[in-house]
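Got a structure here, written out as structure tokens. Questions coming.
Here the complex is missing one protein chain, while the rest keep their positions.
Labels for the chains are A and B, by order of writing; each one numbers its residues from 1.
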Amino acid sequence: MLQVGLTHFLTLSAILFSLGVYGVVTRKNAVMVLMGIELILNSANINFIAFARFGNFGYSGQIAALFVIILAAAEAAIALAIVLNIYKTFANVNVDEIDHLKD
Amino acid sequence: MNYYDIMFYIFAAITLVSAWFVVTTRNVIYSAFFLLFTFFGVAGIYVLLAADFIAVVQIMVYVGGILILLLFGVMLTNTITNVDIRTGASNLLPASIATGILMGAVVSVMWYTEWKIQPTAAPNTTIKELGRLLLTDYVLVFELLGLLLLVALIGAASIARREKE
Partner (left out) sequence: MSESLLINLSVAILFLPLLGFITVVILGKRFPKLYLLEVGIVSIAFILSLVVMFAKLAYFPKDIIAEFTWITMGSAPFAGSFNIDLGIKIDNITVMMLFVVNLISMLVHLFSIEYMHGDKRYTRYFSYLGLFTFSMLGIVLTHNILMMYIFWELVGVSSYLLIGFWYEKKSASDAGKKAFIVNRIGDIGMFLGILILWTNYKTFTFDAIYSQMAAGVMPFGSSAWLTAAGILIFMGAVGKSAQFPLHVWLPDAMEGPTPVSALIHAATMVAAGVYLVTRIFVMLTADAMLVIAVVGAFTSLVAATIALTQNDIKKVLAYSTVSQLGYMVMSLGVGAYAFAFFHLVTHAFFKACMFLGSGSVIHAMHHEQDIRNMGGLKKKMPITYYTFLISTLAISGIPLTSGFLSKDGILAGTLAFGKLTGHWLIPIMAFTVAGMTAFYMFRLVLLTFHGEPRDHHKYDHAHESPKLMVAPLVILAGLSIFIWYTPNPIGADAGWVLSSWIKTPAQVVPYNTRYEFMRPSTEEQKAEVHGEITHSVEYTETMHWAHYKAMFASLAVAGLGILIAMLFYLWKKVDVDKMIEGKIMNTLYRGSLKKWKIDELYDATAVNGTLQTGNGLSWFDQKIVDGAVNGSAWLTRFTSKLSGLFDTYVVDGMVNFTALFSGFVGLSFRKLQTGKVQTYIVFVVFGVIILLLLFKPF
């Protein structure tokens, strides 16, 4: 094991990202899909901040992370509204059963 | 192995393990709780990266806002009488293969890339500097994000309220 550095954080972020993708792809429940998306956003944030810490970019990375968090909040609000709407329409929130795109 | 490294591994382990449970647990409520731990872990990583303010915001917004929102979503979309709030999974095999390969690829990218590292001293606090940036260099984006939040607020209310005619 080496001294913990940028690579460690990035690796952590990569694994977290893959887990998020796995969640998004496999879960049937729309809320679970949203949770996967949150994981992906968090992994991105880790990247931003890690590069800000090790790349001598000042605080722009942290600002970006802050904006991502704000966007995630907005996204979560909108996505849950959509999920509620889907539930009203289809009486469930299983994304694999909502395949109207096919037609 | 110093304390910093140990702290990193602990937080990384918390994050990854809880994230693993988030995406694998069949029970939605369990997932939500494991997501709480993931967020805490990530906040710890932020602290290790000298981003104290972001870590606080992470806990406040994610744990206090988004996670509660997700729990509301879970509860509103699963009828109370229907106790089985477990949820199934699909595309398990192709998704496992795809994400496995993806993870390998991305991790190897991260691992083998020659990053240009210019370490600087960790600041005592970042709040002052972030506040200055937000109101100078990024003020336009800042205002736009405020507008975005307003739009999201109205849009979410509007979408959620729409009645089936």
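Note that a contact is a pair of C-beta atoms (placed from the backbone, for glycine too) under 8 Å apart; a residue touches a chain by one contact, two chains touch by 3 or more.
Since this is a predicted model, take the numbers as computed values, not measurements.
**Q** Omitted chain: which shown chains does it touch?
**A** Output: missing chain touches A, B.
**Q** Hey, which of B:I6, B:M60 or B:A105 is the one touching the hidden chain?
**A** Considering the complete complex, B:A105 is the one touching the chain left out.
**Q** Pick out which of B:V28, B:A95 or B:L130 touches the chain that's been left out of the picture.
**A** B:A95
**Q** Of the residues in chain B, which ones touch the absent chain?
**A** 90-91, 94-95, 98-99, 101-102, 105-106, 108-109, 111-113
**Q** Extract the touching residues of chain A with respect to the undisplayed chain.
**A** 21, 24-26, 33, 95-96, 99-103
Criterion: only the chains that are shown with their structure count from here on.
**Q** Taking each chain's centre as the mean of its CA atoms, how far is chain A from chain B in angstrom?
**A** 6
**Q** Show me the residue ranges of chain A that touch chain B in the complex, using the header's touch definition.
**A** Those in contact with chain B are residues 1, 3-23, 25-32, 34-36, 38-39, 42, 45-46, 49-50, 52-56, 59-60, 62-63, 65-67, 69-78, 80-85, 87-89, 92-94, 96.
**Q** For the complex, give me every residue of chain B touching chain A.
**A** Contacts found on chain B: 1, 4-5, 8-9, 12, 15-16, 19-20, 22-23, 28, 31-32, 35, 38-39, 42, 45-46, 49-51, 53-54, 57-58, 61-62, 65-66, 69-70, 72-74, 76-77, 87-92, 95-96, 98-100, 102-103, 106-107, 109-111, 115-120, 122, 126, 129-130, 133-134, 138, 141, 145, 148-149, 152-153, 155-160, 162, 164.
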